[in-house]
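Notes to accompany the following structure.
Of the protein chains in this complex, all but one are displayed in their positions.
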Amino acid sequence: MLGYILRRLLATIPVLVIVAVLVFLMLRLTPGDPAAVIAGDNATTEQIALIRNRLGLDQPILAQFAIWAGNLFQGNLGESFFFKKPIGELIVGRIEPTLSLAFATMLIAISVAIPLGVLAAYKHGSWIDRVVMGFSVLGFSVPVFVIGYALIYVFAITLGWFPVQGYQPLSGGFGGFLQRLVLPAVTLSVIYIALIARMTRASVLEVLNEDYIRTARAKGQVERKILFRHALKNAAVPIVTVVGIGIALLIGGVVVTESVFSIPGLGRLTVDAVLARDYPTIQAVILLFSGVYVGINLLIDLAYSLFDPRIRY
Amino acid sequence: MSNAQTPVLEIAGLSIALPGGGDRARAVDDVSLSVAAGEIVCVVGESGSGKSVTAFSVMGLLAKALKPVAGAIKLEGEDLLTATPQRLRALRGDRMAMIFQEPMTALNPVLTIGDQIEEVLRIHTDLGPAERRAQVLAMLESMRLPEPERMHASYPHQISGGQRQRVMIAAALILDPALLIADEPTTALDVTTQAQILRLIKDMQSRRGTGVLFITHDFGVVAEIADRVVVMEKGRVVEQGPAADILTHPQHPYTQMLIAAVPSLKPADRKPALGPLALETVGLAKTYGSKTLFSKARIVHAAKDVAIRVRRGETVGIVGESGSGKTTVARCVARLMPPSEGSILVPDIDIAKLSEGRLRPYRRKIQVVFQDPFRSLNPRRTVGASIVEGPMNFGLGAKEAMQRARDLMALVGLQPNALERYPHQFSGGQRQRIAIARALAMEPEILIADEAVSALDVSVQKQVLALLADVQERFNLAILFITHDLRVAAQICDRIVVMEKGVIVEQGATAQVFSAPAHAYTRALIEAAPGRDFATGLAAVDAVQA
Amino acid sequence: MAWRLKSLVAAAAIIAGASLAQAQTTLKVVMHSDVKIVDPIWTTAYIVRNHGYMIYDTLFAMDEAGAIKPQMVDSFTESPDKLTYKFTLRDGLVWHDGKPVTPEDCIASIKRWSAKDPVGQKLMTFVDTIAADDAKSFTVKLKSPTGLLIFGLGKPSSNVPFMMPERVAKTDPNTQISEFIGSGPFVLKQDEWKPGDKIVYTKFKDYKPRAEPASGLAGGKVAKIDRVEWLAVADQQQAVNALLAGEIDMVEQPAFDLIPLVQGDKNIKLWNYNPLGLQYTMRFNHTQPPFDNPKVRQAVTYALNQKDFLEATVGNPEYYDACKAMFVCKTPLASEKGMEGLLESNFKKSQELLKEAGYDGKPIVLLHSTDLQSLTNLGPVAKQLLEKGGFKVDMQSSDWQTVVSRRVRKDPVDKGGWNLMQTSWVSADILNPVMAGFFNASCDKAAFGWPCDEQMEKLRDDFAREPDPAKQKVIAEAVQMRWREVVTHVHLGQYNVPIAARKNLSGILTAPAPVFWNVEKK
Partner (left out) sequence: MSAEPSLLAPIAAEPVAPARTVLMRLVRNPVVAIGGTVLMLMTLLGLFAPWLGTLDPTAINPSTRNRVPGFERTIRADDGSTTTFKHRMGTDSLGRDVYSRVVYGARVSLLIAVSVASVSIAIGLVIGLIAGYVRPLDGVIMRFMDGLMAIPGILLAIAVVSLFRSGLTAVIIAIIVPEIPRVVRVVRSIVLSVREEPYVEAAIMAGTRLPQLMIRHILPNTIAPLIVQGTFIAASAILVEAILSFLGIGIPPEIPTWGNIMAEGRNLFRVFPHNILYPGIFLGITVLAVNMLGDGLRDTLDPKMAGR
């Protein structure tokens, strides 16, 4: 097991290296010029050149990469072009809202989607199945910002149950924290619910055709226990896998949701950094997201053995 | 058998409709049979005979599409067809129980053995955890499973196939049901394991007086275990009666045909083949090793030091149980996998290490007929396209290739116009014939038959074996015949190679190996073959018919 | 279900409310942008200027009427030859760290500012020496008289000569400062500043306001709010939603299309705080064909009209002004001289000029930014008008930052260069030909676009040397006449954006920049 984890961790290194190189090249080849952005509207060409020099942007790409990679190797993510702050600090400051949002979204999605999926699989072909599947297809059909606006209009503006926007750190009180988290998390969870409900339905449906389900029936077991005791546990691996794959979806959604709800998280940081061509920040954030993605999927692979004793590492 | 008692199971006039589109209207038509307490009733038939449908209808586990339309099923006098689902659930596992063909898939892979047996107790009794556990452990003990405590905590994948089937039986019998339905419970097992399981079932059933409805396609098993036999064909019962009667004096032509098709364990008389050497392996070995940075190298010897010689016109059988390495040898010889060591001489060039490019000319010399007739033909290509592919790869023109294919179709007993059809339009036996035709189209010198008849019904099996013998003679083929079935091997092979755990333990002329097995493992194999005495019975049938 | 949820939410709101009640008066504001950079000398971004006004103070400041008044300076003397100025600082001026403000601080600050700012740079060509006299005063000696000294030190918009402690002001002008200490009426709460979320200011208790009432950027800067939070809300709609819901107190620049929404709400008041407003501008790249030809540039001045641009971007006539004066209508230098016949969408004239100029029909590259609400609609209007005027237009859309980085490139159009771009200026930055950077026609040294005209440069020089307002106006008109010939850029009309604030706010000052002293919350 330990050996497996070590091997997997080692295997993530080339992946992250590829990500780092890709992202670096992509950004440095872009036509944007952070120096011009920093200098502002009234800057002269000369001033811009000075800033460019100051940021090291006039060096050859290879040299820039070597410097960045060297710093990275020492755990130094570099400093933002814009905020006079180390990027590590910036990210730490932005991580709580994003984590809270992601966690709340997952919580909502999993607790809604799995029962729905199991129900749809059990009532395969019935109207319940069609409604669940219809909803999950619909969840894939509406852009997340439209869902956000609609929820804001109904629940924040018309009904006034929740604030329109903003984020309150957990340290500012749990009530306010929760109150501000509900709408964005629900917004973001819609597509996730659709994804997980689909997968749950499909894999439970497949498991229900297995011989051991027949065995359980032959023992006289009731359907509810067959579903949750025998079927769901066996269906867990593909469900958990899709949860992992969905992390990428979640990260994309976070970017949009944070923009709609003015949540000062990593997603917003990314968009701002991209729009401002703040290279070191973009690099760091994408690397971070990639690392999280790879890491979560590693955890998920490890979690397989929880659900399936046949899988041992 | 006392008739005064109500039979445990009584099926009267049962008919089950097939959903539209099938090749017949009813899966089961007017079936009547009964099982008395303490009796083993075998239902025999080939695939599609309706024997499994009958069994499942008793348990109330039929697929929703299949509906009983007439008749009655009575368990200890209680009609099951009219029972409520709740009542059926209460009876299942308690008064009637079932074991299945595949013990691996029939057990839930993510729950422990103990848990799955205890489940029956949880459903049907009010016993506390400690009592349940004690009872399960006792049951495991009586199933002659080693270390019941450890077994209790094990998962299905951690125990052997035979042990799994014992666990299934334990779960089925723990509440002493009146009726046990066994659906081909030994088909997926090796012969030696099969023998043990059959003995166990017989044992438990006679000790507990359980009525057993035993579904099988194997007359060997019938001869071994049955009190009474019910023969089914295409959903109908064609004949039933005491086992001894049916086996020795079958009345219905279908039964006669079936019994006659069972190969005898007594080797056929064969002249020794004296053709030139076609294939020789020297010190052939295949090892699987996974060397990684963090774990010690684990090396598995799938085959070791294998030396086999096959002459033109000779059939050499490799027999052994699963894991013996027989298929590994076949795949190495066919160069579908590279051997780790040793040489493969065809007959004087070593192809063991040739690159794919240099191997190509030798490819046509060696052809394979695979086990699964449903997967060995590309479902998206016509049969003709599959057959002509090889010859055309080696430069034969399209017209000539089609002509050859037509000739071969006739040779294997199929209509030449079938070339334009797709594999799904053929039965398993027909597909196996097509696969043989495809192999022959290459004009090979060596034919490897990898369990080529194992998936077929006995009647079809017999025909395919006859076909193989026929083409061998016509083309003077060297055949390497891989099988786990001693009966088949006895009938077709000139020489037999017995493998166990990757090594050859014995080889020699077929008659010699069967009459005087030198190795203990060979002896065990022969002894485990079900219905060994049945061979004599068969001889009797032959005598009668003659 | 509904009532339960509602009570849960109510409970949550009480908890949330309790923690907020501890603060005294807090103003929550959504500005037009997030504050990322905090060095108002290093960048010209307006949001950083606004930040500057929070924490820094200036030597002079412009009042509501446009006059420059002393601010940190208590009094100053001017020698009769107009070459020597002595400035004396007010009593009690202290930095946020409690240390007194010294002349040395001011000199260093002026030097850093003048290294960056175009007016400052011009000014420095007149300055001989600046030296501290004592703990309270310093003297500036000029080589020749200029009106730029006082005007420059009171320059209202970016870059504003904000005063910083000497150690901070010694920072290289091209490096961001890393200490944010000023002597202004508010203090930056550094520990609470989270770029992308909010920036927080608190009242500076030791600030000594002038005795005069506040007027524009001048007068007594009395902070009446304990705490000001600028929240980063990227979504315009959400900002207005939050204002309507009372979650915030003020939106600095509500989108014009959303103004009807706030106008209809009885809790909201609109403040037209900056009547001079802003001016839309189109800039040519003078180094690339076809706009290296003055005739082609003149053709543009005939093809365009201001109203279409203003309609498309502002929409509501209350907030825009089609005004041909280049140096901002309603200011002393406003004049329509030389504008006859221009900006009236005379497509025929435009086509004629193009024919004369021999325009080959090669598409001109128009940089179009899509992410700034106020600029997005300019591109399509320009495209449609220019096409009617005989041009072929290749409108290339991107985000604003790409436009910003692209417009500084001199490369040919097919190598990533450009022909035309549009932007907007705060009117306070273009009040005269020296300030207005787009009139700078010093070829390579000019701002992007790089116009090249000696005569224009001479006129600007004359203006800088001319202290007399009446004569200044004559020069400004001459500039406008010369502009008609060389067409450095085209002005597309003036507009202003009101502040939308909750009704319980009062005292928002009329000034070229939004400032938060004098603002009261009841």
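Order as written gives the chain letters A, B and C; numbering starts at 1 within each chain.
To be clear about the criterion, contacts are C-beta pairs under 8 Å (C-beta built on N, C-alpha and C of every residue); 3 or more make two chains touch, one makes a residue touch a chain.
Just so you know, these numbers come straight off a predicted model, no measurement behind them.
The chain not displayed here makes contact, within the full complex, with A, B, C. Contact with the omitted chain, checked across B:Arg364, B:Lys501 or B:Arg532, is made by B:Arg364.
Set against the missing chain, the residues A:Ile108, A:Ile226 or A:Val271 yield one that touches it, A:Val271. Among the residues C:Ser33, C:Thr139, C:Asn293 or C:Ser398, only C:Ser398 touches the chain that is left out of the figure.
For the options B:Ser32, B:Ser142, B:Ser459 or B:Asn476, the residue in contact with the chain missing from this view is B:Ser459.
Which of B:Gln86, B:Ser206 or B:Gln425 touches the hidden chain is settled by the complete complex: it is B:Gln425. Checked against the full complex, the one of A:Trp68, A:Phe82, A:Phe261 or A:Phe289 touching the unshown chain is A:Phe289.
Residues touching the missing chain, restricted to chain B, are 23, 260-261, 334, 336, 360, 363-364, 366-368, 370-372, 375-381, 386, 389-390, 393-394, 413-415, 418, 420-422, 424-427, 429-430, 433, 435, 438-439, 442, 459-460, 462-463, 466 (touch as defined at the top).
Listed here are the chain C residues that touch the chain not shown: 235-237, 240-241, 255, 257-258, 260-261, 307-309, 311-312, 315, 368, 370-371, 373, 376-377, 379-381, 383-384, 395-399, 402.
Take chain A: the residues that touch the chain left off the picture are 14-19, 22-23, 26-27, 29-32, 124, 133, 137-138, 140-146, 149, 153, 157, 198-199, 201-203, 205, 248-249, 251-252, 255-256, 259, 270-271, 274-275, 277, 282, 285-286, 289-291, 293-294.
In this section, only the chains that are shown with their structure count from here on.
One finds 87 Å separating the Cα centroids of chain B and chain C. By the touch rule above, chain C contacts chain A in their complex via residues 5-6, 9, 11-16, 18-19, 34, 36-38, 42-45, 48, 116, 118, 158-159, 174-176, 178, 194-198, 231-235, 237-238, 241-242, 244-245, 247, 371, 399-402, 404-408, 416, 423, 429, 437, 444-448. Note for the complex: chain A touches chain B at residues 2-4, 6-7, 10, 210-212, 214-222, 229-230, 233-234, 307-310. Of all residues in chain A, only 31-48, 50-51, 54, 82-85, 90, 93-94, 149, 152, 156-157, 160-168, 172-176, 178-179, 259-262, 264, 268-269, 271-272, 275-277 touch chain C in the complex they form.
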